[in-house]
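Omission of a single protein chain aside, the complex is shown with its protein chains in their original locations.
What follows is chain A.
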Amino acid sequence: MKILVAVKRVIDYNVKIRVKADHSDVDLTNVKMAMNPFCEIAVEEAVRLKEKGVATEVVAVTVGPKTAQEQLRTALALGADRAVHIETDERAESLAVAKLLAKVVEEEQPGLVILGKQAIDTDNNQTGQMLAALTGLPQGTFASEVAVDGDKVHVTREIDGGLQTIALTLPAIVTTDLRLNEPRYAKLPDIMKAKKKPLDVKTPADYGVEVASKVSLLKVESPAERKGGVKVASVDELIDKLKNEAKVL
C-alpha cells in the first residue's frame, strides 16, 4: 500500500508572532519556519506504517513557495521515499489545497492519505475533511490511533467528550491529533541521503486548479492585550480579592 502524506511550511511553533504595522497580515520576514507540528506527526505515522510492513511507499506532498522544499526534504529525511512539490507563491487556502491534493490522489492512487488536523498558522482544521469530500473517500479526523486491518482502517478519534473509534473502508483519509505518536528527529546521514531522493516540481496549472479564493483578508490585528495583575501573598488574600474585588466568588 502506498501512503500519501501532506505537509505544510509554517512559522516555527516557538516563535512569537508580530502583526505588521499596516495590519495587512502577520510579519513573516526573517522568521524561523518549520514543518507544521501536526504534519510531522503525519509523516511519522506514515513512516511507522512502512516500517511495520503495512505500507510499501511513502510519498510526501506540499503546496507552497519554493522554500517549502525544505519541509519536503525534512519529510524525506524522516523516511518518505519521494516528494511532490506543487509550487505557488499565492496564499493557497484549504479548499485550493484540497483540490490540488485530490488531483495528486487521483494520480498516485494511495491506500491511505495522512494529513495534520490543522496548521498552526491559519488554524483552519479543514483540508483533510475537504480532501475526503472531494475524493469521495471516508475520513478519520483527529486521530490518536490508526490501525490498518485488511481492507479497513480503525481510527480512534479525539472528540470533545473523550474518544471515538470508527472503521473506514480503504482508501481513506486520516488527520492526526497530537497524541498519535511522538515524531523522531532526522539523523544527519538521513538528511544527506534525503538530498538525493526524487522530488517532482509541479504547478497548480499542471493540475488545472485555480488557487485564488473568494475569501479576502481585510486586516489583521493583535488581540486585546491582557495585563498581568497583582501577586497576592496568601490564600486568605486571594479569597478576599476574588470575593470583594473581582466578585467572582
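Just so we're on the same page, contacts are C-beta pairs under 8 Å (C-beta built on N, C-alpha and C of every residue); 3 or more make two chains touch, one makes a residue touch a chain; residues count from 1.
Methods note: contacts and distances are computed from a predicted model.
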Fill in: Chain not displayed: protein name in its UniProt record ("Iron-sulfur cluster-binding protein", "Electron transfer flavoprotein subunit alpha", "Redoxin" or "Molybdate ABC transporter, ATPase subunit")
"Electron transfer flavoprotein subunit alpha"
Worksheet item: Which listed residue (A:22, A:89 or A:221) would be found touching the missing chain in the intact complex?
Response: A:221
Practice prompt. Check the options A:1, A:19 or A:33 and report the residue that touches the missing chain.
Written response: A:19
Item to complete: Quickly run down the residues of chain A that touch the omitted chain.
Response: 11, 13, 16-17, 19, 26, 93-95, 98, 117-118, 120-127, 129-134, 137-142, 144, 154, 157-169, 172, 177-179, 213-223, 226, 228-232, 234-236, 238-239, 241-242, 246, 248-249
